[in-house]
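One structure is given below, encoded as structure tokens.
All protein chains but one are shown at their positions in the complex.
By letter and in written order, the chains are A and B; residue numbering begins at 1 in each of them.
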Amino acid sequence: MSTPISYFVVVSAMLFAIGTVGVLVRKNALVIFMSVELQLNAVNLALVAFSRMHGNLNGQVLAFFSMVVAAAEVVVGLAIIVTVYRRRQSSNVDDLTVLRG
Amino acid sequence: MLDLIWLIPALPLAGAVVNLFLGRRLGKAAGWLATALVALGFVLAVAVLLDLLSLPAEERLHVANLFDWISVGTLSVDVALRADPLSITMVLVVTGVGSLIHLYAVGYMEHDPRFGAFFAYLNLFVFFMLMLVLADNYLLLYLGWEGVGLCSYLLIGFWYDRPLASSAAKKAFVTTRIGDAAMLLGIVLIWVHLGTLDFGAVFGERASELTQGAATAISLLLLAGAIGKSAQLPLHVWLPDAMEGPTPVSALIHAATMVTAGVYLVVRSHVLFELSGTALTVVLVVGLVSALYAAVASIGQFDLKRALAYSTMSQIGFMFFAAGMRFYTGAMLLLVCHAFYKALLFLTAGNVLHGLHDETDMRRMGGLRGQMPVSATWFAIGALSLAGIPPLAGFFAKDQIVGFAATSDRELAWVLASIGAFLSALYIARPLFLTFFGRRRGEERAHEAPALMHAPLGVLAFLTVVGGLVLGFTAEGGRLAAFLEPVVGPVEHGEAALSEGALIAVSVVLAVGAVAVAFWIWASGRVDWEAFPERQPELAGWLANAFYLNALYGWLVQHPGKGFGRALTVVDERVIDGAVNEVGDEVIDASGIAPRIQRGFVRSYALAFLLGAVALLLFLGLRA
Partner (left out) sequence: MDVDQIVFWVFAPISVGSAIAMLLQRNAVHAALFLVVNFFTIAVFYLVLGASFLFAVQIIVYAGAIMVLFLFVIMLLGVDREESLLERLKGQRVVAIALGVGIAVELIVAIRAGIGFATKAPPDFDEVVNRGGNAAAIARVLFREYFFPFEVTSVLLIVAAIAVVVLASRRRQVITRADASRANEREAA
């Protein structure tokens, strides 16, 4: 493979940054959640790239586990969003201000 | 006997303690006890006098060292009592006149609810006064000095529920405090320069160690204390107000004894005053100016006791005048005679007050000799003595001083002193005539005092008549002068322009003339003196308010005082309260800002996280 590994990691970094901005800027809870998934994927990409660089499979295994956990997390998170929606009839994150001080 | 001299002050001290604790239970006996103790003190003083007289003149000095008092570093002061002619003279006056006044007070204060406390304070006063005159060093003298000031405060304000009385007491204390502070400085200076406060050392071999400047400073500072205590200008404002106290107090403290303490101090310290040249001149000027000022002021007073108070100030001015001319024996003779006739005058005034139920305004008196003949007689004797009518005591005392002024090189002083003598006759004849002669201007029927109160008056009247003859027949050779000579030195006077006989004649003419003028104005009915305030309101105002000095002092002190108080209030409200309130407001404002951080928006929390994360990465990156 002739592409330098760092190129993949750079792409991962950019995807991560885009995901972060998405978490902060969007108001729809679902889209925010999707941005979080984007971040997770970016990290997985970095893991796999480094695994290739180091020449062992630890990075890939870790990425595998990350996916498993992400799946579980998505499941639970969506269930929460649905529950909140049932209460407030809104999926707008800005409407959840019960904890204001 | 000389060794037991400590008994003389100890007796009244014991009386004070007993009356303080048991006074209420003793009732009237408290008064008898107090009087007896002071009288006993007089008897002991006579015994000491006889002991002294048995010694040759140069050896008439005995110091009884009671115990070591202060011994700190280089300062060593003992409680030591000094028996010499000067101190014994004062002791005799204090105990003698004092016991007579105590006796009078037993009758005068008969119905007062705090009878016991009154005599406790009186005895305490006598104790402190005796300590003052018997002290053998300046610190012990100062103890007595402060003590009489305290007792003066307690006694002026004895009827403390009267606001005038309590503020008069405060005024007396504060005004004399100014003088006392200066005096303490003077005493400290003595110690700084000479390392000792004992009279024997200071006036004896150590005196020559003082430079003239130091002696002047010390003398002037001591003089300041004397001015305060003796109510001379400019610290005199407390004396007229002190008349708010009971009349026996006015008689004892503010006529016969405490106010003469200043004269005693100057005479006792004459060595220091003579070392400084200028201090004696200051004494002379202060005395003369005070005498003249008080004389005029007395003429403007309508309150009987206030008129007498100003006359006291004037007479003491004469004593200072004499001391300033180095005529110490003349000052002492006047002091003794003044004690006799001033006490007599004040106590008789007490009779008038007693008979008229505390009326003090002379405009509502008049013609009382019909209703109070005995008191009128006493007052007349006292007044004529003060006026200087021979052969009463006052004549000898005053005439010698005026005559001495003629022999010094100070012609102006003689003229002014003569004017003062004329005025003094005028100002004492005026109350005599206003009160007891003329037409009766009130409705109340005055009743004469009981016999108990007349007894001491009789004794005082007798002393007023014969005192001068016995003690001071001539200036140089009188008994008192001879007695005091070991202490104060011989009387030196120069030549006068007029012969002695001529001088005496001038004095007598002035005195008689003044009495006659007084009679014409105030008793004959031919001068409408009652209309004077309406016809000349300004002049009358100046006289009645003693040239508004009191008001001036009030303005000088009160104005800055109130201004300062107001400034402090502003500081307190704006600055201190303001700061505290500001802090409170800032906290409230700050706590208004704080909720803005936590509005409840999840996304702003997330932003905060990210901010922290970025910063942390930056920090780590820069470190590596």
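Here, a residue touches a chain if its C-beta (ideal position, glycine included) is under 8 Å from a C-beta of that chain, and two chains touch if they have at least 3 such contacts.
In this text the structure is predicted, and so the values were computed from the model without any measurement.
Asks: Could you tell me which displayed chains border the chain that was left out of the figure?
Replies: When the full complex is considered, the omitted chain touches A, B.
Asks: Could I get the residues of chain B that touch the absent chain, sorted low to high?
Replies: Given the touch definition above, chain B has residues 601, 603-604, 607, 610-611, 613-614, 617-618, 621, 624 touching the missing chain.
Asks: Since one chain has been left out of the picture, which residues of chain A touch it in the full complex?
Replies: 1-11, 13-22, 24-28, 30-31, 33-35, 37-38, 41, 44-45, 48-49, 51-53, 55-58, 60-61, 63-65, 67-76, 78-83, 85-86, 88, 91-92, 94, 98
Keep in mind that, in the parts below, only the chains that are shown with their structure count from here on.
Asks: Using CA atom averages as chain centres, what separation in Å is found between chain A and chain B?
Replies: 100
Asks: For chain A, which residues are in contact with chain B within the complex?
Replies: 20, 23-25, 27, 93-94, 96-101
Asks: Give the list of chain B residues in touch with chain A in this complex.
Replies: Touch residues, chain B against chain A: 594-595, 597-603, 606-607, 610.
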